[in-house]
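One structure below.
Other chains of the complex are left out, but the ones given are in their true place.
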Amino acid sequence: MPYVHMQLTREGVTVEQKEWLIKGVTDLLVQVLNKNPATTFVVIEEVETDNWGIAGMTMTKYRRQEQASAQNSMN
Amino acid sequence: MPYVHMQLTREGVTVEQKEWLIKGVTDLLVQVLNKNPATTFVVIEEVETDNWGIAGMTMTKYRRQEQASAQNSMN
Amino acid sequence: MPYVHMQLTREGVTVEQKEWLIKGVTDLLVQVLNKNPATTFVVIEEVETDNWGIAGMTMTKYRRQEQASAQNSMN
């Protein structure tokens, strides 16, 4: 009876991708631990990039830095 | 000083039902463990049915299957 | 299909008390939201008092202060 909680930044995850994630994690738990899918929960939580911190800054700023450095390396 | 986190699918839970859940869980912790209500937290999180997986599919699909099989059994 | 997570300080909760909490929360979700007990999860997590903070200090210290002030008020 596993419970899986996935936290992702809200950056345009589609319903099809959510279905794929839920199917994939459930199948994995069946394969590895022989769990019963009927009582396997997978909860996906999408978090605004302003509310997710990494490296001491918001993901909003982090993404901007990634793009700036990607552009610099192309020049 | 307990902390309780309830995750539910977002399917029209009313403010009155939330008040009932919060009151009920708090009373339970007072009865069973003599906890102090003033420092008992209950956090309710409502999750979209596309973001909740059970039996390897989203709750959106799961609910549709339940309705289809309920209708079939009536025919 | 609710999921409930209860965090409590580890201070001698018995198996009977856990059974009572699990039964009580499940019954509440049936009464208030007509949820199906077969897919209602309740996970109890017991946390060491050194790992639980309140009012800027560990629960270990907080309990000691409570006891000291209770003794003072008796003198």
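Residue numbering begins at 1 within each chain, and the chains themselves are lettered A, B and C in the order written.
Note that a residue touches a chain if its C-beta (ideal position, glycine included) is under 8 Å from a C-beta of that chain, and two chains touch if they have at least 3 such contacts.
Just so it is clear, the structure is predicted and the values come from calculations on it, not from any experiment.
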{"item": "Copy number across the full structure, from 3 displayed chains", "value": "6"}
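We take it that only the chains that are shown with their structure count from here on.
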{"item": "Graph class of chain-chain contacts, one of line, ring, star, complete, other", "value": "complete"}
{"item": "CA centroid of chain B to CA centroid of chain C, Å", "value": "18"}
{"item": "Gap in Å, rounded to a whole number, between the CA centres of chain B and chain A", "value": "23"}
{"item": "Contacts with two or more other chains, residues of chain B listed in rising order", "value": "7, 52, 54"}
{"item": "Residues on chain B engaged by chain C in the complex (per definition of touch)", "value": "1-9, 13, 17, 20-21, 24-25, 28-29, 31-33, 39, 52, 54, 59"}
{"item": "For the chain A and chain C complex, residues of the former touching the latter", "value": "1, 3, 39, 41, 43"}
{"item": "In the complex with chain B, residue positions of chain A that touch it", "value": "15, 18-19, 21-23, 25-27, 37-38, 40-46"}
